[in-house]
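Now for chain A:
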Amino acid sequence: MTAAVFADATTAGGYFLVLAIILPVAGILLSLVLGGRYAERIALILLPAGLAVAVAIFAIVWRGGEPVVYIVGGWQPPLGLALRADGISVAMLVTAAVVICATGLFAREEFRQPPGQPEARAPLVFWILLLAIWSALNALVLGDDLFNLYVALELLTFAAVPLVCLKGYEETIRAALRYLLFALLGSVLYLLGTALLYGAYGTLDIVLLSTRLRPEPVSWIAAALMTAGLLAKTALFPLHIWLPPAHAGAPAPGSAVLSALVVKGSFFLIVRLWFDAMPGLMNSAAAQFLATLGAGAVLFGSVVALRQQRLKLLIAYSTIAQIGYLFFIFPLAMGAMASEPWNDVGWTGGWIQLFSHAFAKAAMFMAAGLIAESLGHDRIAGFAGIGRVLPITTFTFGIAGLSLMGVPPTGGFVAKWLLLQATVMEGQWWWAAVMLVGGLLAGGYIFMVLGKMLCSADVPVKVCASVTRSREVVALTLALCAVLLGLVPLRPSALLQIGRPAIPAVNSR
Partner candidate 1 sequence: MNFALNIFTVLAVAAGAFFFLAGTVGLLRFPDVLTRLHALTKADNLGLGLIVLGLLPHAGGLLGALKLIGIWLLVQLSGAIVTQLIASLTRQDGSRA
Partner candidate 2 sequence: MNAAMLFGLCGAALVGFGLFGLVTNPQPLRKILAFNLLGSGVFLLFGVIARRGAAAGLGADPVPQAFVITGIVVAFSATALAVALLLRLFEATGQATLSADDAEEDSR
């Protein structure tokens, strides 16, 4: 019944999928050997190349309207591995590529190898970790095998954790250790689930699994364990405790990537699991449960963000809240009544929320980094007058904030509008209430900061370090990307439905 989506042969252009994963890996290996200032050069060559690969895959999938598949080594699943790019993966690929490229440009000054001196620690480590995060994310969105995805997930963890403590302060080391322990717990639970699935169905290939899977206890246990593990990695309330110190402690470009992309990697995997690997398993109780946690995250994260005195911590708590919205995708796109759940506006809304949050949050962390660099601190109380000193950055923060709040014409607005529409269509008004309250709270913490920034200072602002215009522009560009997403038409996107299995929502045995 799903012959069209079987990963049975490499399709035209499939080798781009390999390149998307392998190019950064090659960069890592080269940087380790050559070291020193070559690391930055290698990264700066690979950034546009990788972006081009991502755009090429996007174009192929968009034009063809069908997933791109690559059979690694020519070995068919279930014995071998397949890579598969469908609508949501290419959208993720491009988002990741844009954010990573921008981060690379933004980080050039902070992580520059001083010329003529011995190799410095932070630059080498940063550039390699940036490439590693990219490779891992690409592997995560392209993988079609649950064990391959486990390795990708671990790659992501090992790239993200050292980034947290790159500055080497004791509190960042503690944050990194706590993050690592949470992440390890998460991946081990995920692995436990894959063991059960392999034992029951003899394959970990997602497409094959979706045809073999039956709603029986072992599938339920596996799904619960894997989801719980991935939730810990995604930092969904109440497993969020590791996130604020980790994301706030990393250097600004690191925080941008961690908050914009890394937590989305494991979220992407949860969606893959429920919508692609186990489409017959989702029922409304599980969906409502996940969304309830999401609602908790929206309310808790926003309220705690309002009480923060440090800008980076505020942004980190806002990430917790914004992640919560993503989980509304489960009840809204998985409506039991809908015969074609993918047509749901909720599906599109959820994904646009993910992409616009990625751009807006990366821009916001960069803006916060610039402000902290220029003032020497990130206490919100001391922000008065910064609007005069760093007008572009203040503007960046403002429009990124508008997207988080969901004010038109931003991507955040489109996302929340579609999600609201979906709540009406599905008759689940309670999520709408949470979203409206969350939007108001977001407005509260954004204006709390903006108000401080824009009010005139009693004493002239003391600037520790000047900030170059080019970095401000990079942050602004990302914020504008979030605004550009607001031009997406307010209806279900065809792209995001490419490659979705046309399986009825309830798969009886």
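FYI, a residue touches a chain if its C-beta (ideal position, glycine included) is under 8 Å from a C-beta of that chain, and two chains touch if they have at least 3 such contacts; residues count from 1.
Selection rule: all candidates are chains of the complex that A comes from, given by their letters.
What you see is a predicted model, and the numbers here were worked out from it, not measured in a lab.
Looking at 1 or 2, the chain of this complex that touches chain A is the one numbered 2. Against candidate 2, the residues of chain A that register as touching in their complex are 79, 147, 151, 154, 157-158, 161-162, 165, 170-171, 173-174, 176-178, 180-181, 184-185, 188, 191-192, 194-196, 198-199, 202, 241.
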